[in-house]
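Here it is, the structure, as structure tokens.
Note that this complex is displayed minus one protein chain, with the remaining chains in position.
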Amino acid sequence: MAEPYAALVPLRWSDMDAYGHVNNVQYLRLLEDARVIGLREFVPDWSAMLDEGIVVTRHAIEYHQPLTYRHAPVQVTMWVTRVHGAGFDLGYVVRDPAEVGDRVYALAETGLALYDFAAETPRRLPPDARRALAESVGDPVAFRRPAR
Amino acid sequence: MAEPYAALVPLRWSDMDAYGHVNNVQYLRLLEDARVIGLREFVPDWSAMLDEGIVVTRHAIEYHQPLTYRHAPVQVTMWVTRVHGAGFDLGYVVRDPAEVGDRVYALAETGLALYDFAAETPRRLPPDARRALAESVGDPVAFRRPAR
Amino acid sequence: MAEPYAALVPLRWSDMDAYGHVNNVQYLRLLEDARVIGLREFVPDWSAMLDEGIVVTRHAIEYHQPLTYRHAPVQVTMWVTRVHGAGFDLGYVVRDPAEVGDRVYALAETGLALYDFAAETPRRLPPDARRALAESVGDPVAFRRPAR
Partner (left out) sequence: MAEPYAALVPLRWSDMDAYGHVNNVQYLRLLEDARVIGLREFVPDWSAMLDEGIVVTRHAIEYHQPLTYRHAPVQVTMWVTRVHGAGFDLGYVVRDPAEVGDRVYALAETGLALYDFAAETPRRLPPDARRALAESVGDPVAFRRPAR
């Protein structure tokens, strides 16, 4: 199993909504940024996969504490939670970086699938990528509520 | 069981990302708008609940087809899927309005909890609201992938 | 001179920022939506121009009153304020629709230029389009502060 990858994702003041907290939808924007920052280094052959086409098939996210804008980034820890023939799942913890504190703001999971945009059909993971990803599978996300 | 409520939610051109499709994160923005448009009419005592404080505790969303910006709105059908002591869950289908087509773009579910912002603690659903919501509980969301 | 075109642009709850008003940046998002909704009907040959490539070269916007989210859309009145060899300017008033009230929230102007994305160079307005646009030029935007 590979180590989780920790991306530092800066907040924007505009991530807050009229309640004065980072809006629940913007957390998924932070996850997107974490993937853009981190997957290239973290997932074997990510650049090739991305160039050939990859789509988000699902998200699940659980909010644990409110987050208010501050200059310090959040840390998004990411790891592979599942691999299947056409893609894989990523788990995340959104938390304070160690030097800021120890609050956990959210847990989340994203399903990713390889996709052929020209043919508009799913693609198979090449055997090498599948094997490499399978070796890096970590723990399931520790959601409070196990079933969806 | 109450009928699902169908909110018409306009798209924005900027909902599309660099791939030319409505971005996966923006779907949750559409759900937010559907709640803002619809819950006031749909959920018993919603205005009172909202004034007293309500928070999103989780989202689950599954993407079924890509959606491209068009002038016609999407229809977001919403219904209550579960009620518990401190809140309730909403199910959604994001689809074409009948006069536009029959495509289903996404299924989703949101957990909502009553919250006392001043005391920073969860609140209990008043018995009347809980009873009214319980009577309106509909089918579970027909996610492709049952377990989170 | 052509009549100004009035686009009705729906607000989103998320257009508000932590101050509880529609954020100043989001006004430009509303103008974008107004152009997407309206220019196709309003500007001669807009579809052809858009297909061939058009870019925003500048914006100027003046905020007159705070706007809070409400279900009713805002009305964005648009007209051509200037035509030149490589593009044209649009003026806007962001206001309440007549049935909602008479508040003016903002005045704005956008510079648009034809652009050849493949060659990465500006293009000239075809003489017919230039003539048609020139005939529709209306008053300058009545900014409070005349000089930039």
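Chains here go by letter, A, B and C, matching the order in which they are written, and residues are numbered from 1 within each.
To be clear about the criterion, a residue touches a chain if its C-beta (ideal position, glycine included) is under 8 Å from a C-beta of that chain, and two chains touch if they have at least 3 such contacts.
What you see is a predicted model; the values in this text were computed from it and never measured.
Checked against the hidden chain, the listed residues B:V9, B:V25 or B:L39 yield one contact partner: B:V25. Checked against the hidden chain, the listed residues B:M16, B:A86 or B:V104 yield one contact partner: B:M16. For subunit B, the residues in touch with the chain missing from this view are 13-14, 16-18, 20, 23, 25, 69. Think of the hidden chain as still there; on subunit A it touches residues 10, 12-14, 29, 32-33, 36-37, 71.
Mapped onto subunit C, the footprint of the missing chain covers residues 19, 24-25, 28-29, 32, 55-63, 66, 109, 111, 117, 143, 145-148.
Going forward, only the chains that are shown with their structure count from here on.
In terms of inter-chain touching, the protein chains here all touch one another pairwise. Of all residue numbers used where subunit A meets subunit C, over half belong to both copies. The two sides are thus made of the same residues. As a whole-number value, the distance joining the C-alpha centres of subunit B and subunit C reads 32 Å. Work out the mean CA point of subunit A and of subunit B, and you get 22 Å between them. The geometric centre of subunit A is 37 Å away from that of subunit C, both derived from CA atoms.
Shown for subunit A are the residues in touch with two or more other chains, namely 25.
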